[in-house]
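For reference, the structure I am asking about is given below.
Missing here: one protein chain of the complex. Every other protein chain is in place.
Labels A and B are assigned to the chains in the order they are written; within every chain, residues are numbered from 1.
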Amino acid sequence: MGAVVSLRDVRHRRGGREVLRIDVLDLAAGERVAVLGPNGAGKTTLLRLLAAIDMPTAGTVLLDGVRTKPGAVALRRRVAYATQRPGLLSTSVSRNVELPLTWRRVPRPQRRVAAAAALRRLGVAHLAQRRAGALSTGEAQRVNLARALALEPALLLLDEPAAALDAESREAFLADVEQALDARTTTVVHVSHRPDEAFRLADRVAVLVEGEIRQLATPEALMRNPTDAIVAGVVGYENLLEAEVGDGGAVAVAGRPTGLHCSVGSGPAMVAAWATGVRLQPPGAQGIPATVEHVSPGPGRWEITLAAPMPLRAHVPLGGPPPRPGQSLVVALDPALAAVLASPRARHRDRRRRLVI
Amino acid sequence: MTRGPVILIAALVIGGLGLADCGGDGGGEPRSDNAHRATILATTTSTRDSGLLDVLVPDFERGSECQVKTLAVGSGDALKLGERGDADVLLVHSPAAEEAFMRGRHGASRLAVMHNDFVIVGPPSDPAGIAGAVDAPAALRRIARTREPFISRADDSGTNAKELDLWETAGVRPRGARYVETGQGMGETLTIASQKRGYTLSDRGTFLATKNLDAKILVEGGAALRNLYHVIVVRHEGTNSGCAKAFSSWITGSAAQRTISRFGVARYGEPLFFADAPR
Partner (left out) sequence: MDPVGEVLARSAAVSISATLIAVAIGIPVGTALALARLPGRRSVAAVVNTGMAVPTVVVGVLVALLLWRSGPLGGLELIYTLRGMVIAQVLIATPLIAGITMAALQALPPDLPDELRGLGANRRQTVVRLWLEARVPLLAAAMAGFGHAVSEVGAATVVGGNIHGQTQVMTTAIVEGVGRGDFTAAIAYAAVLLALAFAINALLTSVQQRGSSWARS
């Protein structure tokens, strides 16, 4: 098989509810996979199964071809799980990082070297003698990560590592993490609820919603071709519009042609459109009539809310003059920045999904 | 660090048991079979509080191989312990109860050891005016009539038995808020009587030995106030009868009797007890 991690027919229940349902998942050695999904989707549950802290109520989790079971400490030690909260112990930073190595009976000189190297990679070597309680959140999170990296694990699990950081620290932190992981061959599974973070450290991204993987693809494929409206929402599409596919495959929204085409068949559909792909035209042009409701400035752009009759959001570069609230316009969709999706009402999707695109 | 916590726990438990041994129960060397077990001597608080046993018991232990554990519980409780076999030998002063004990065949032998007397003590100002009363029952009648506080041990002890006996002879039943029942030993009861400025019945020895009392002997003498001590060897399965018999013979022997008759003279100017055993 060659996969470092494999899940088969996993059905995990907690408190009487099914919280995770994954038929097939294979991760290759050295791969970087992100798990993206809203809170409560089951991301931490999945990590705990991969870390062999929990056992699936049904199905198997294989690490290096070996099935996880309770008490299999040697197997567990191939995985390092860096939790969301730093979770550092009341001792010095270096002791915190060395402790998991001590548990594995790594001799002292090697321990020291591995710990120091890991701290250096995360840029916190200067904090080695500091008490863990005296660190800022960002510093603590870096130490948390160093602690996991020092183990040189076969599988590294990161649970929302930047969640506790403010916007500025997050950027620097993620850059350092990227760099620290750079030359390593560790398989990484990285969980986040923010698309920008998830995409950053990932070869492939699994979109996890309500315990199921709805799509597993490269970041680019996800952005261009989300499989359904839910994935489109998770990935960040600002507009999800009800549409109709005509007999020739032409897709119309609110009765107006959009310039998009769909080959799958006629009937109801949905169109996901990026706000940057919503073009504002003067009234009378071809497209969907709309009224401007609200205009506010954002980073490098005007953020415009329209009613058309469904709500629409558009981003227009900050350079030109913005429309005025109340103004009537026509809206056209840039086909390169929109995707046609199946309507949730249309067909009963097969529950067993094949994941890879 | 393999079995660290388990070893630590074992060390703690062993250390704990070892330390307890170090404290010393009064010797732990192996003894001959007969005196292997401790001898439990149940006696009255008056014999302990007077300090007599602190002299007698070590004397006995030195001359024998027995180890004595002295429990000062009061005659009534001592007799009950004897009935259950929870004591080996008794030194008590409650004749009526002792006779019932022997009639019930709970005792193997009963020998007279010593006697002293009871006294009625009270506040030096003597508000009830009993000083110099002709006898004890008369004094109690006065106390009852003047409604001065009377403190009773109310604990089944020999002293308590004597006190109730005297009330009966006096023809008065003590009751009410002025009759205070302490349920405790002689020393405690004397202290309470002193604090409450009340009257009480005590054996002479304990009264002399108890410190910080603001009280005086007001009534003494007379046959009614005689206080007789006997030693009883308990007859019960599982008791240490060898040592019990040895103690009984010893305390009625000439050496112990001499010690008893001299006890207290140096400190109080008068003996606290009078030896009774036939020579």
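Here is the rule we use: contacts are C-beta pairs under 8 Å (C-beta built on N, C-alpha and C of every residue); 3 or more make two chains touch, one makes a residue touch a chain.
As the structure is a prediction and not an experimental result, all values here were calculated from the model.
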Kindly name the visible chains that come into contact with the excluded chain. A, B
Residue touching the undisplayed chain, where the options are A:14, A:104 or A:294: A:104
Among the options A:4, A:25, A:63 or A:148, the absent chain makes contact with A:148
Looking at the full complex, which residue from A:132, A:177, A:230 or A:312 touches the chain that isn't shown here? A:132
Hey, which of B:84, B:226 or B:267 is the one touching the hidden chain? B:84
What is the set of chain A residues that contact the non-displayed chain in the whole complex? 48, 51, 53, 73, 76-77, 79-83, 85, 87-91, 99-100, 103-104, 131-137, 140, 147-148, 151, 157
On chain B, what residues meet the omitted chain? 1, 4-5, 9-10, 12-13, 15-26, 37-38, 40, 49, 54, 58, 69-71, 84-86, 184-185, 187-188, 190-191, 194, 209-213, 238-239
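The definition used in the following text is that only the chains that are shown with their structure count from here on.
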I'd like to verify one number: the distance from the centre of chain A to the centre of chain B, where each centre is the average of its C-alpha atoms, in whole angstrom. 86
